[in-house]
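The following block contains the structure, expressed as structure tokens.
Removed from the display is one protein chain of the complex; every other protein chain stays in position.
When the chains are written out, they are named A and B in that same order, and each has its own residue count from 1.
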Amino acid sequence: MKKSTKILGLGAALSLLAVPAFAQETAEYTQFILNSLLFLIGGFLVFWMAAGFTMLEAGLVRSKNVTMQLTKNMALFSLAGIVYYLLGYNLMYPLGNWSIGTDGTGGYLGAFGVAVLEAVGVGPDGVDDLSYASTGSDFFFQLMFAAATASIVSGTLAERIKLWPFLIFTVILTGLIYPIQASWKWGGGFLDSQLGFLDFAGSTVVHSVGGWAALAGALVLGPRLGRYTKEGRVVPFPGSNLPLATLGTFILWMGWFGFNGGSQLAMGTIGDVADISRIFANTNTAAMGGALAALVATQLLYKKPDLTMILNGALAGLVSITAEPLTPTLGEATLIGAAGGVIVVFAVPFLDKLKIDDAVGAIPVHLFAGIWGTIAVLFTNPDATIKGQFLSIIIVGVFVFVVSYIVWTILKLTVGIRVSEEDEITGLDMAELGMEAYPDFTRS
Amino acid sequence: MKKSTKILGLGAALSLLAVPAFAQETAEYTQFILNSLLFLIGGFLVFWMAAGFTMLEAGLVRSKNVTMQLTKNMALFSLAGIVYYLLGYNLMYPLGNWSIGTDGTGGYLGAFGVAVLEAVGVGPDGVDDLSYASTGSDFFFQLMFAAATASIVSGTLAERIKLWPFLIFTVILTGLIYPIQASWKWGGGFLDSQLGFLDFAGSTVVHSVGGWAALAGALVLGPRLGRYTKEGRVVPFPGSNLPLATLGTFILWMGWFGFNGGSQLAMGTIGDVADISRIFANTNTAAMGGALAALVATQLLYKKPDLTMILNGALAGLVSITAEPLTPTLGEATLIGAAGGVIVVFAVPFLDKLKIDDAVGAIPVHLFAGIWGTIAVLFTNPDATIKGQFLSIIIVGVFVFVVSYIVWTILKLTVGIRVSEEDEITGLDMAELGMEAYPDFTRS
Partner (left out) sequence: MKKSTKILGLGAALSLLAVPAFAQETAEYTQFILNSLLFLIGGFLVFWMAAGFTMLEAGLVRSKNVTMQLTKNMALFSLAGIVYYLLGYNLMYPLGNWSIGTDGTGGYLGAFGVAVLEAVGVGPDGVDDLSYASTGSDFFFQLMFAAATASIVSGTLAERIKLWPFLIFTVILTGLIYPIQASWKWGGGFLDSQLGFLDFAGSTVVHSVGGWAALAGALVLGPRLGRYTKEGRVVPFPGSNLPLATLGTFILWMGWFGFNGGSQLAMGTIGDVADISRIFANTNTAAMGGALAALVATQLLYKKPDLTMILNGALAGLVSITAEPLTPTLGEATLIGAAGGVIVVFAVPFLDKLKIDDAVGAIPVHLFAGIWGTIAVLFTNPDATIKGQFLSIIIVGVFVFVVSYIVWTILKLTVGIRVSEEDEITGLDMAELGMEAYPDFTRS
């Protein structure tokens, strides 16, 4: 920890004529710092979502599969980050260097190459983009989005998928699928330039992508043993640790302030900070709306509030507001979130009716509410077009679902993606890892 | 995530004469941004306290009531936020538009109406108060305080109160009781203007309010079955998950930096940031003092340190410093917190002697230490007056306790507030919700 003078080096005799430039430069520098700071704060908050997904999933699976779920989450997060560095970042943000397409015509495939940060102790002339933020802060922030996408998948496929094939899929998802489609919007690609698609922080670009990949996986993988009886009954597999699942939800909620707030991409002006404030308030109230809607809906439908629905309702509220957390009023944001909560309450049994087994409800939360949120942009942002929103939902959905389905199928046919029946009944923790999550407690 | 130039639009030929104004405006704008940023950071930290309360309470109740405690906390937080938006915010901060009273004579009842944020992309001329912070950031921050107040109540009444009546009380507490009394001090009402009451971040305005409401509820609701024997013995109901309770305490501690630090309300000057630094350091050391005092006190009294007392001691230290985290020295702050920790160690058995059953110790922590903290302002802040502090403690206490007592009584006489004896013995999780918190572990 060095300690040295940090003040801008100023010539001792600052001439009067230099003043305008000095004042203006100072303003510019301060904005660069504040923009970068937004990414750093936003980034550690989105990082925190990795812990949220992990706790949520560990709480919602049965105790015999908890160690595996923890292992998967640690591994996928770490892998996603490194793959995003090696491949994803420049695929997603080619800065004009498209492999296929151009900024003008609309890009389709970004640039290949590892991420490179600015040099140590860089000055105003050395930064990549003085009007934006430091590349390191941007990279740090964006990396967390790629990892979040992968986290979504691990929940759905819990309790029966093999570790290593899952990790191979994670590499493809975070290194290719996610960044390529993200470049179409956030890298300035064709969805952005040709369709005017609006997705502020990723209801589609992040959440539905994770959801589509999870859906493809669930179809190829099949439901957990004993989940659906021959008579068509759905056997509940209650989560083993609801405080943990609740903690995970709170963590995700907290992280979402960084997810949506950081996506303003700037904090150096009054307008930007006021916008971030709106985003924070709207993001929060959408989660509240989602939680309350699920509370009321389950009370009405089942005569009993259902905590796991309330948790997923809050998350669905968050996903729903993510495509446009800025333009809604507080009331509108609450309603958008509440609709997301209602979607979850109906979508969970709907998927079960189709025998699509989603261990934690990630498809309703991230895919269905993600689509809803992307459509809801139309209600509050006049710049959104029906064509731009719907076409983009479809294009991204088809791309991600088809590619994911193919990859899952190849994995299934080659290395295999599912543990043996015996191992599944024993539980992945003892069968695959030889390590119980709660060795002192579980009934044996 | 749009990416565009964020620099203040400057005329290409910035004339020399415009410089003073430009430099001054830049300074003003930067202060607005930093003030807003303080609220955003403070806000997500206080948000995090909702998770802290939830984990603390889930850890301190018996395993058969954990799902209910989680459900209550998720629901109360969500409800509090929406009610605060609909009603609380303008009741608390009428900005001069008092329904009863004026800023001059002292206000008694604030304004009615929903909260309205600044427009999207607002400029310096469009913000509500350029010398303060963005309204969205202030709303986000203040909302979390209302929710924290409600969280306090849920702990005390755990393990026997019905969900829906509790939520009705939450609506009244966060929509009316809390904001009305808060307006008396923080909205510039009569406690502030007439009595010169000092309560920096809410030892009285937040914590004792939650505590009074909890006390009224505990009296109307009665103790848990089997808690006090006819022979006058207190039966311990040990918390089911102490790591969770400890985690909750750490989360609350962390959130308190936002709670107290954010209450400086500004970060744009050297004086403000140095003050926030003092507040962070003092808040931290008060918690440390409270924890250590409880450790030593339980060792001396019972020959064994008591972890739940240590946790509550830390929290009591935090509550104690909240009325004045700025003026004490580090040593004084440590002692103020330590006194809070000692209060808890004596108050918990004292309440039991009175057969007032507080499932988590929230009344000692938030009410007793809250009163102590409000009095302690007199020792370090020369602006505090004995009359101002004591009278305000009494006025707020009487108002909140009486109104709460009436509301609880009405709820008791109408919808009923207590679950059946049978349900209480079974546990609220299975009886009311049909969902165990730890289905794989609990002895059955």
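Criterion: contacts are C-beta pairs under 8 Å (C-beta built on N, C-alpha and C of every residue); 3 or more make two chains touch, one makes a residue touch a chain.
Predicted model, so just to flag it, every value in this text is computed and none were measured.
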item	value
Candidate in contact with the missing chain, chosen from B:Ser208, B:Ser263 or B:Ser320	B:Ser263
Hidden-chain contact residue, picked from the options A:Ala146, A:Ala376 or A:Ala437	A:Ala437
Touch with the omitted chain, as defined above, among B:Tyr84, B:Tyr132 or B:Trp212	B:Tyr132
In subunit A, positions touching the absent partner	1-3, 5-8, 10, 14, 16, 18-19, 22-23, 26, 29-30, 32-33, 36-37, 39-41, 43-44, 47-48, 50-51, 54-55, 58-59, 66-67, 70-71, 73-75, 77-79, 81-82, 85, 114-118, 120-124, 127, 130, 134-137, 139-140, 143, 163, 241, 244, 247, 432-441
Those residues of subunit B which, in the complete complex, touch the missing chain	16-17, 19-20, 23-24, 26-28, 30-31, 34-35, 41, 45, 62-64, 131-132, 186, 188, 200-201, 238-243, 246-247, 249-251, 253-254, 257, 261, 263, 265-278, 280-281, 284-285, 287-289, 291-292, 295, 304-308, 310-311, 314, 326-327, 329-331, 334, 438, 441-443
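Note that only the chains that are shown with their structure count from here on.
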item	value
Chain centre separation in whole Å, for subunit B relative to subunit A (CA means)	31
